[in-house]
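One structure below.
With one protein chain removed, the remaining protein chains of the complex are shown where they sit.
On to chain A.
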């Protein structure tokens, strides 16, 4: 019940004019970002962080703006999936399977309306899940000492590598690269410079915002250069019809939506698995449960409702570990974590105690934003369709330039811009080699904290390293970490989106 009282307080925070306007702006921008192929939630949010930061927005409004973008992108991704058969972002990949056939049958309007409703259902119930599950997780996390935290960070990397990537070794490499980057700079505990090679610019370390924007946004520009002219929207068959879904269709999909919401939420809560996995699992389970006449893949409305409810529910679920433990469950929540860290707010159990207004204001804003998104996405969908027609050759230069503006705004240093380009090239090569980028980001974000908790734990026990497995809680976390890393090898490829062969795979936006 406490949660409900806190939520009521949150609504008083969220219901100011400024916060409502920011939520509206975020939802609008988010839908566009989601709809445009090549811009997805993680790189969209990544570009906006430095801007929100340099504009001097306080924590709560900044977080409201960016999570609205995140939720909005989950809604927007479906538009190009349904109309163009090009997923607007990776989570919307599964929506192409039945959404595009529906559009070809002349049911584009119905598909868009139905998927809008499914998105709303998924996001709405997942936000309720967040309200009740996050405080529970916080009460567990309060028992954590440094040793448990170290195990928890390892767990996040292990499940991320095990579940969300195609090759465990490459995920481990990615994590090591990211953590390695985080060790550059003056060591905060001993006060000695590390890996700075006497370069003054490196004494403060490498700002993780530069790494994020470079790896996600700039590398995207390079991918577009390589595949010039491909994947451009043709405005041939974009007859929308009426954007409403008949009641009978919504009813027929109610089962699919509710199952997918639960599955998507669970997939989101799991550290290391994000919205893409949520929509994948929802679609494949729904296909097993209700595809009796082999209609899935030929424009079955349930095949549109399931992945959309699933990915929106996963987006809400992924916020649970990010807020309650400070360990993000997906690429985009990692980027949101970067935002919090840049504002000097450490997520985790203490956030709920010290800044309840931030947490609950954010959650209340999610409820409000979700309603805005539903209202925006059904009547205004034709507006977003028009935005889709902007070809990437105009869009990508603007994306690159806005990225530069954001990074320059943080530091005012052109050295950082060169580093940014370096990360862009590195991100491009890593993507080509099928090395996941999310562990790199997570490493640069969490490396510092991870090392701190390791050193504290061993220091408290006076140099005894066995303290790392010294409590049942820590042992449990380690067991789960090992399981999460190894089990996918044994269980096989079942829980992983089979996107390796699709063209979207390499350009895919992680989450």
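In this text, a residue touches a chain if its C-beta (ideal position, glycine included) is under 8 Å from a C-beta of that chain, and two chains touch if they have at least 3 such contacts; residues count from 1.
Definition applied: contacts and distances are computed from a predicted model.
Of "Carbon monoxide dehydrogenase F protein", "2-hydroxy-acid oxidase", "Tripartite tricarboxylate transporter TctB family protein" or "ABC-2 type transport system ATP-binding protein", only "Tripartite tricarboxylate transporter TctB family protein" is the UniProt protein name of the chain excluded from the display. Considering the full assembly, A:222 is the residue among A:11, A:128 or A:222 that touches the omitted chain. When the missing chain is restored to the complex, the residue among A:136, A:289 or A:433 that touches it is A:433. The residue from A:179, A:281 or A:474 that touches the chain not shown here is A:179.
Although one chain is not shown, part of chain A still touches it, namely residues 51, 54-55, 167, 169-170, 172-173, 175-177, 179-180, 183, 187, 189-195, 218, 221-222, 224-226, 228-229, 392-394, 396-398, 400-402, 404-405, 408-409, 412, 414, 417-418, 420-421, 424-425, 428, 432-435, 447, 451, 454-455, 458-459, 462-463, 506.
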